[in-house]
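To start, I am sharing the structure in question, which I have written as structure tokens.
One protein chain omitted, others in place.
Order of writing sets the chain letters: A and B. Residues in each chain are counted from 1.
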Amino acid sequence: MRREIPILITIVIGWVMVMDFFFPPVSSVATRMRDWTLILIAISQMLGVANVARINLDKVSRKHPDAPYAMVLLLAIVLMIAFGVFLPKSATIGGLTWGGHEGGSVFDKVYNQMYVPMQGTMFSLLAFFIASAAYRAFKIRSPEATILGVTAVIIMIGQVPIGSLLWDGMPGLSAWIMNVPNLAAKRAILIGAALGAIATGMKVILGLERNYVGGE
Amino acid sequence: MDWMQRLEKLDRRIIFVIMLIAVSIPVLVRLDMPIPSSKEVDDYYETIEKLPDGSVVFFPADFDPGSVAELEPMMRSALTHLWRKNCKIVCFTLWDTGPGIVDAILRDMAGKMNKEYGTDYVFLGFKAGREVIMVQIANSISGVFPQDYSGKPTKDLPLMQQVDKLTDTKLIVNISAGYPGTKEWVQQVRTRYAVPMLSGCTGVSAPEYYPYYQSGQLSGLLGGLGGAAKYEARVGVKGDATAGMPAQSMGHLAVIALILMGNVLYVVNKKKAGAR
Partner (left out) sequence: MAVLGLTRLRSWLKVLASRFTAALLTSFAILATATIALAQEAAPAPTVWFDVDRLNILIPIVAFTLIILFYIQEARRGKSLFIRNMPGLDAIEEAIGRATEMGKPILYVPGIDDATNIQTIYSMIILNHVAKRVAQYDTPLIVPVGKAIVTPMAEEAVKSGYAAAGRPDAYNPNNVRFLSDEQFAFTAAVNGIMNREKPAANIYLGSFFAESLVLAETGIMTGAIQIAGTANIHQLPFFVVACDYALVGEEFYAATAYLSREPGLVGTLKATDVMKGVLMATILIGVLLEQLQIHGFKAWMQPK
């Protein structure tokens, strides 16, 4: 029954959600089920944190080579939860608001002064990697590669103000490429991927797809 | 290996330095550029412009600090435009690392435009659940967010006493960095409810949303920093997107120059190898 019960729950809830879209009387049941889903998702978020803590505690206890990093991570988890959740908003010591997560609190300061710059930095690496990928890959080795390279150049020029300075028609040409060939290809891929997703969804609610439950 | 062959296999660190120099040029040399608009940006602008003054707008801001460079200017311009028309904003986020940055932007813009929390805008924070939240919140906002970001009961906020369902609002303005984002809002909400929707998204996601814009499921689309700059020009503000356009232009030119150089070297080296 370890596999059958989760599959049955999935089938029932899946059917309710599908029927909610077509049969208005089902909507109150569907809404209630979605409320239950939100509660479960909230619990799974906590489980996720617990899982991360367990794995890293394991690394520390086994003196894994990454143990120092695991300790930093565990300390960060404990501190941020303490600051954001457990310490009261009134905990003001040394001019700093140690509790809560609103603007000006320690939680907010750590977020804005450490997390935001680090995230932004990692994301900005993409610009440099795109340059090196373009230099290496956009070579006219074949007709398709030539079309790829030429299109990339037109779009890159057309999407920035300098394109209109070089040639009046550049933004229009870039827009045509985006709105006609790009759109056709993207729509086709979108439809294909959507059919795959619909097929998988239907198999799940018919009980034919069971890989999500785990081993036999 | 002669110098041309070595150049064709140029160390990527040199390419990184070339890019760094290119995007830094506008910092040293002032470059003013006209920013022509495009149809999807014009439609975005006109959709908000046609809203009756004082309308309530649903404002899911689904992004994290990684996409701030592209999306923060869009969000600021959209808030400026909406608040000029005295629209009321119901804002929240479906990204767990988003609330801090979204809250900071809202408070900063509200301060600049003299808007009052609870009456002119509310920020409900983050809730886990992705598409489930999208469907639920369309039926009952206070059901999904019984408290706002600072812990106040939602039903006590004056704005939330006027609106509790998606159909109580006139427009959805989504700022999206990926998943969950515009595509999921279109799939889960736009197909069920007749509330028009606008999207501001990262440059890499924009091509994926053109089919939705063309079919009318999105009434307007801002794609990346370029779209944000065009919108700033329409709204009449000179924000970070406009300031970033020279750097982005130089970056694009650098990439194009590298592509051209790479191809010239490739053709020359191929001919040399053929001749040998």
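The rule we apply is simple: a contact is a pair of C-beta atoms (placed from the backbone, for glycine too) under 8 Å apart; a residue touches a chain by one contact, two chains touch by 3 or more.
These numbers were taken from a predicted model, which means no experiment stands behind them.
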{"item": "Option from A:I43, A:L96, A:V180 or A:M202 whose C-beta touches the chain left out", "value": "A:M202"}
{"item": "Hidden partner chain, residues of subunit B it touches", "value": "12, 66, 178-179, 191, 194, 204-205, 207-208, 217"}
{"item": "Residues belonging to subunit A that touch the chain removed from view", "value": "8, 11-12, 15-16, 18-19, 21-29, 32, 44, 47-48, 51-52, 55, 118-119, 122-123, 125-126, 129-130, 132-134, 136-138, 186, 189-193, 195-200, 202-203, 205-209, 211-212, 214-215"}
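Operating definition for what follows: only the chains that are shown with their structure count from here on.
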{"item": "Parts of subunit A lying in touch with subunit B, wherever the complex brings them together", "value": "21, 27, 31, 34-35, 37-38, 41-42, 44-45, 101-103, 108, 111-112, 115-116, 119-120, 122-124, 127-128, 130-132, 134-136, 138-141, 149, 152-153, 156-157, 159-162, 164-165, 171, 175, 178-179, 182-183, 186-187, 190"}
{"item": "Residue numbers on subunit B that touch subunit A, as the complex places them", "value": "10, 12, 15-16, 18-20, 23, 33-36, 38-39, 64-69, 96-97, 99-101, 103-104, 107, 127-129, 132-133, 135-136, 139, 143-144, 149-150, 192, 203, 207-208, 210-211, 214, 224, 226, 229, 245, 248-249, 251-256, 258-263, 266-267"}
